[in-house]
Structure formats: C-alpha cells, structure tokens
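Sharing a structure below in structure tokens format, with a few things to ask.
What you see is the complex with one protein chain gone and the rest in place.
Moving on to subunit A:
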Amino acid sequence: MKQETKTIEELQQIATQVRRDILRMVHGCQSGHPGGSLGCTDYLVALYFRIMNRSKDFNMNGEGEDLFFLSNGHISPVWYSVLARAGYFDVSELKTFRKLDSRLQGHPTTHEGLPGIRIASGSLGQGMSVAIGAALTKKLNGDTGLVFSLHGDGELQEGQIWEAALFAPHNKVDNLVSAIDVNGQQIDGPTDQVLALGNLRAKWEAFGWEVLDMNGNDLQEVIRVLEQAKEKAFNGKPIMILMQTNMGHGVDFMMGSHKWHGVAPNDEQLEKALAQLESPLQDY
C-alpha cells in the first residue's frame, strides 16, 4: 500500500502521455469517447499517482485501500490508460481497446477480469450508489480507506443520482469523495440547452454535502483540492467536488465542444492532435 510521491513535472508528463494514449486508442478502433476522457485526465492522474493509497496488486475487495469508481463509464479510455500506466496491466494491452476478445471493453467491466475495475458502468446514474455501498462496507469493516467516485454532469439528469444524493448525508457517509465533471456538454449539446442543471453548488449543499470547487484542468489545483477533500473526510458529511473541465482539454480543435463526445479522430486529426502533446514517455 502506498501513496506515490511524484513531482508536478512528472505528473504533467504522465497526463500528457495519457492524453496521447486516449487519442491513439480511440483512433485505433475508430470509436470511443475522447472528449470527456481528455477533460478528466488531470483528475485521474492526480488520483492514481498522488492522492490514493492503493495496492500495486489488484484485489476486488480492496481492503485497507482507497477505491475509485467511474460512474460515467464512457470515458473508459482515460481510465484504461491511467490503470495501465499505474501498473495494473501492461500498456501494450491498450491497443486492444474496443476490439474483439479484449479485456478493454467499450465501457468498463469486471466481466473480463481487467485488474483495477470493481464494477461495470456505462448505463448512467449507478456509480454513486455503488460507491456509497463500498463506503458503507469500509465502515462496517473498520477500514479507514476512502472511496472516490466520478460522474458526468449530464449524468446528473438520471434520477438514481438524486436517490444517492439524499442517502449519503442522511447516513453520514463521510468516507466518500465524489466528483462531477462539469464540462457543460452532453451528446445532444450544451447541458444548459438539453436539460439545465442549475446551481449545482446550491443543490448539493441543500442535500447536505460538503461542496468543493476545482479547476479540473489545472493539475496543481486538482492535487490541492483533492488533498483538501481528504482532510475534510470523516467529519460527518460526504464530499462533492464540482470539477470544471474543458471537454477535449489539451487538443485545441477538440476543446469545449460536445462534437468530440463520441467521435474518433481520423489519421490527419490524430497527427495534428499528437503534435500538441509532446511527451518524453513512450507510446504503447
């Protein structure tokens, strides 16, 4: 069990490499979701390479560890890349993403036994309930590990999220640190146009959560706010981080538009995108 101690520069390099992986994976199968993956890269890199206490070897029960659950499963490319780069499986396996007989299914699953994954996700709205369940078990087991979860902002339109939102404060699930990827975009357009989410801080506070704001594309701020969240844990309230991100962050022509939610770049677009992401690390 250990928390890593990488420098900001090293984390930046990993984040850039993860962004390259995302683009190459999605390009390789001409399908998948690059936009949200690029937007959430800094959060996941900070989580796995700095914030979480985690075992190098994967075990489903994760006793004594911090756990992470991805509720918006369509951003699987970023999670797969981070898991591989964190050592859970060989980076060469990233090339199998979304292909026949792969453990890297379109959406994350336990079904193929990929190390690092504890629940299937893809059908939206379910991950917060699962994270709460894992957090309750940690409490019952006297396990002081934390549970992290990530959700899309469009995903908040699912009713189950609000069932979970009501449950966690009532039951003082204070070993839970959830985050919402507030990129303001969903498949059919800006969330404000499709189904406006209104004042998210006011909503989560009204439900009884401790709410933190974070620029999800500023790695230093991500680390600072996640450390702050850890300090605020075990104080009677679940913690919600409203994480502002740019969909497609790191690639200028993909940034800020819902058009790259679920579209793969062609050869020319890939080349143009990778040119913006120079990394000293090795591609898979």
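The criterion applied here is as follows: contacts are C-beta pairs under 8 Å (C-beta built on N, C-alpha and C of every residue); 3 or more make two chains touch, one makes a residue touch a chain; residues count from 1.
Rule of thumb we're sticking to: contacts and distances are computed from a predicted model.
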Inset, instruction - For the chain that's not shown, choose its UniProt protein name out of "Transketolase family protein", "Carbon monoxide dehydrogenase", "Fe-S-binding domain-containing protein" or "Cytochrome c1". - result: "Transketolase family protein"
Legend entry - Contact residue for the chain not shown (choose from A:14, A:44, A:128 or A:146): A:128
Legend entry - Contact with the hidden chain (one of A:53, A:102 or A:160): A:160
Legend entry - From A:18, A:44, A:67 or A:156, residue that would touch the chain that is not displayed: A:67
Legend entry - Listed residues A:136, A:211 or A:255, member touching the removed chain: A:136
Inset, instruction - Quickly run down the residues of subunit A that touch the omitted chain. - result: 60-63, 67, 69, 109-111, 118-123, 125-138, 140-141, 143, 159-160, 163-164, 166-167, 171
